[in-house]
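Everything on this sheet refers to the single structure shown next.
A single protein chain has been omitted from the complex, and every remaining protein chain is retained in its original position.
Letters A and B mark the chains as written, and numbering starts fresh at 1 in each.
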Amino acid sequence: MQTSWVPFVPPSASTLSDKVDALYFYLSGVTIFFTLLISGVLIFFVIKYRRRTPYEIPRPVAGSHKLETLWSVIPFVIAMTMFAWGAQIYFQQSKAPKNAVEVYVVGKQWMWKIQHTTGQREINELHVPAGRNVKLIMTTEDVIHDFFIPAFRIKADVVPGRYTNLWFKATKPGRYHLFCAEYCGMNHSGMIGSVVVMEPTEFDDWLSGNASQQSPAAAGQQLYQTLGCVSCHGGAGEGGRGPALSGVFGRGVFLTNGQTVLADEAYIRESIVNPQAKLVAGFGPIMPTFQGQVSEEQLVHLLAFIKSLQIQTQPPVAARPAAPPATSTGSPAPAPESTRR
Amino acid sequence: MREFEKAMETFVPPPPSRINYLNAQYGLKSWLLTKDHKRIALLYLGAISFFFFIGGLYAMFIRLELLTPQADLLQSTTYNKVFTQHGIIMVFFFLIPSIPATLGNFLIPMMIGAKDLAFPRINLLSWYIYMLGGLVTIYALLAGGIDTGWTFYTPFSTTFSNSYVIAAGLGIFINGFSSILTGLNFIVTIHTMRAPGMTWFRLPLFIWAHYATSLIMILGTPVIAITVLLLAFERLAHVGIFDPAVGGDPVLFQHLFWFYSHPAVYIMVLPGMGVISELIANFSRKNIFGYGFVAFSSLAIAVFGFLVWGHHLFVASQSVYAGMIFSFLSFAVAIPSAIKVFNWTATLYKASISYDTPMLYALGFIGLFTIGGMTGLFLAALATDVHLSDTYFVVAHFHYIMVGGTLLAYLGGLHYWWPKMSGRMYPEGWGRFSALVVFIGFNLTFLPQFILGYMGMPRRYHVYPDEFQVLHVLSSAGASILGVGLLIPLVYLIWSMRYGKVAEGNPWHLPGLEWRTQSPPITENFDFTPVVTWEAYEFAPPEETEVVGKFAEERV
Partner (left out) sequence: MAETVEHLGVGHEASHPALQHHFENMEQQREAGNIGMWVFLVTEIMFFGGMFLAYTLYRSKFPMAFASASNHLSLPMGAVNTVVLILSSFTMALAVYSAQIGKRRNQVVCLILTIVLGLTFLGIKAVEYHEKYVDHLIPGQLIPGHPFKPDKVHLLGDAAKENVEMFYWIYFAMTGMHAVHMIIGVGLLSVILFFAARGRYDPEYHSPVEISGLYWHFVDIVWIFLFPLLYLLGRHFEH
């Protein structure tokens, strides 16, 4: 459904933005209908039943259970349609497709720092290809901000200490507003920019044109060396005194307390800044914390690097307890409560 | 339609004496140490009007700055302080106390036939606490202001803001106790001090509304108290309560904050709904249609209101499933309000409606509250809330309820009971005129903001893209009209205290118990114990009740 001709609505530039608009028009229609209905009846009664002589008293009118039921049930049913429709679109908005291209976003007072996995960095601008799923993995260096793209009808807070996600598939090339939508201090109004949607071929050109910049994974590999991670986790993540990191991302990890957790972005980040929080089974609490020694951006680089580590042909060195665990590292991960939208 | 000259005879109160609560004692001490709920109500009226004026000044600066897309009137930090302080003053020092502390304090004992509230000294204490909280907050404003937004989100408010957060928080903390004590007083009074014959279902709906409000006040306010304390603690000591670097959770603050602040909006609107019930019934000379449903809907709103706070966190990294539950409940809480709107409208059927100023405000309320409430549904629905969160749509939505709702109800109630409180009538022509000006100015101010919001204009911005300017100019123009419309009653109400027409005990000729005293009342309200033998809003005998749907006789 094209909404570009409707005034007072932002451009509709993603696969889900039309759907949100449709719900919005439904809500607007119902609102206008009931407002006109109530005001109309009100005005009609106020005129028809105006006082004619100063001392008149009208006959009292008994209540009606039938009417009360009617005007409780009908609004409730209408409300439920609104709820269901809104929830359905929301559910689609929360489940990023598996094949989405990932882009890292780090907010800080008062700018957006964006990094593509191939290395391009942008400040306050996000170039994306039309027709491809894009997933944003976002965090902040300081206070809570919010990444808001009106043309796609989406937004999400970025919260310190965790990663939040947004996904979209842009449809129309163009330049669209990007706003920060959570008050963050002095220059909140200035923390704006653009989302630039390009034709897929143009985008690929743009991407390769800036290939000289270091990719986040490469930057992460450098950090992995300089911070000394190699000494326990191995140069290629094969493990040693510390658990293996190659292939760990996206799989279940068995912990000393008997639980199994999913190694998602939040887990990787937490293991760097608070290593004892989720201790892998068979390993001692010897990893030092890097809290305060790495910035959010550097954490994103390390994350990108660890994600890029492939599974070795040799089985990784990882002490496993004798008791047969219910899950092994190859099985589907349990539903993580740490995954955010 | 029957005539009621005979009936009106019995409405006449005992012959008035020259002594009333205003002139019973003179002197500053007799006011500052009063135990009379009516005098305390007037003390609140003065203080609340003062804070409303300050909050209004801040609003004026906001709308002036937003006339242009650039930051040309105020610097960024100044603007941030202005909207923060507008919010804090209006929410905590005007909207929450306005109707309960002025009209509630004045009328609750009179409506139930009591001589005072259950705890008169605690009532006075709550005013002093309000003043102390207000003074501390004014100190924070004058010392340099506060720029965190009235929502104080962490970690900005704990670690990054250089403004007077602790002082403002302290002012709000202190003020909270005023709210708690008022609610406590009302609950105990309504339970234990009703006159003989005044059963629960003979109570005016104003009382039901205030009872429900008081439940929220006592259950919710302590939570904001502890939240503000933790915020101050964190800011002072940096212990890490909301700091992720040591395992804390910044979103915990949001949960704690909204657990109170959402029910708080029902503290703001429920008393207004109580006033509207009074106005609609009395200016139509009929019982409210579906009295029982309206009474219970107030309680339902109070209960459900505690279950929906998560709808402020849909985009704040709250889980998808929690979002679904809160969305469902947020739709559910809208239903009791809808029931009220339908019942009020139905009350007008076959009524005898007069166009006095209070009625105009009540009619305005119904229309504007319908818009405000229904635009809330856009925010209860998950997908649209994702787009609309933190945009001007939200600003428009809550101003429709707070100004189009609560403020209009407050003004309507003030006019309605003005003769009882002051012994004088306000000038009716000016009353109707300013009601109209307020209505027009208000809609012009806030209707464009719905559109601005959907177009993507974020909240709390003073610099914005050029394409939003036309709507902002419309909004600011409306604001100036609204401001004028609100200043006019200030002038004529004060004028009327000296020059207004002297009012009799029951100038509107109504059956409510508060009208069976002189205007202004004596200090003890009643010099006898009333015995209630009639139903609420009983204008005509119950035998004459018409059942909807049957053929009616011709109107006389």
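Note that in this section a contact is a pair of C-beta atoms (placed from the backbone, for glycine too) under 8 Å apart; a residue touches a chain by one contact, two chains touch by 3 or more.
Just so we're clear, the structure is a prediction, and the values are computed from it rather than from any experiment.
K.L.:
Among A:Thr81, A:Gln276 or A:Gln293, exactly one should touch the missing chain; which is it?
P.N.:
Hidden-chain contact among the options goes to A:Gln276.
K.L.:
Pick from B:Leu32, B:Val239 or B:Val470: which residue touches the chain that isn't shown?
P.N.:
Candidates B:Leu32, B:Val239 or B:Val470; residue touching the omitted chain: B:Val239.
K.L.:
Please identify, in ascending order, the residues of chain B that touch the omitted chain?
P.N.:
Considering the whole complex, chain B reaches the absent chain at 7, 10-11, 114-120, 180, 183-185, 187-189, 191-193, 196, 218-223, 225-227, 230, 233, 236-241, 246-249, 252, 256, 259, 511, 516, 524, 526-531, 533-534, 538, 540-541.
K.L.:
Residues of chain A in contact with the chain that isn't shown?
P.N.:
So the residues of chain A touching the missing chain come out as 256-257, 274-277, 279, 285, 289, 291.
Simple rule for what comes next: only the chains that are shown with their structure count from here on.
K.L.:
Give the list of chain B residues in touch with chain A in this complex.
P.N.:
Residue positions touching the partner: 1-5, 7-8, 71, 76-77, 80, 147-149, 151, 153-156, 159-161, 244-245, 247, 249-251, 284-287, 289-293, 315-317, 319-320, 323-324, 327-328, 331-332, 334-335, 338-339, 341-343, 345-346, 348-355, 363, 366-367, 370-371, 374-375, 377-378, 380-387, 389-391, 451, 454-456, 458-465, 538-540, 542, 544-549, 552, 556.
K.L.:
Touching chain B in the complex: which residues of chain A?
P.N.:
8-10, 19-20, 23-24, 27, 30-31, 34-35, 38-39, 41-42, 45-46, 49-52, 55-64, 67-68, 71-72, 75-76, 79-80, 82-83, 85-91, 93-94, 109, 142-144, 146, 148, 150-151, 153-157, 159-162, 164, 177, 179-190, 273-274, 291-292, 337, 340-341
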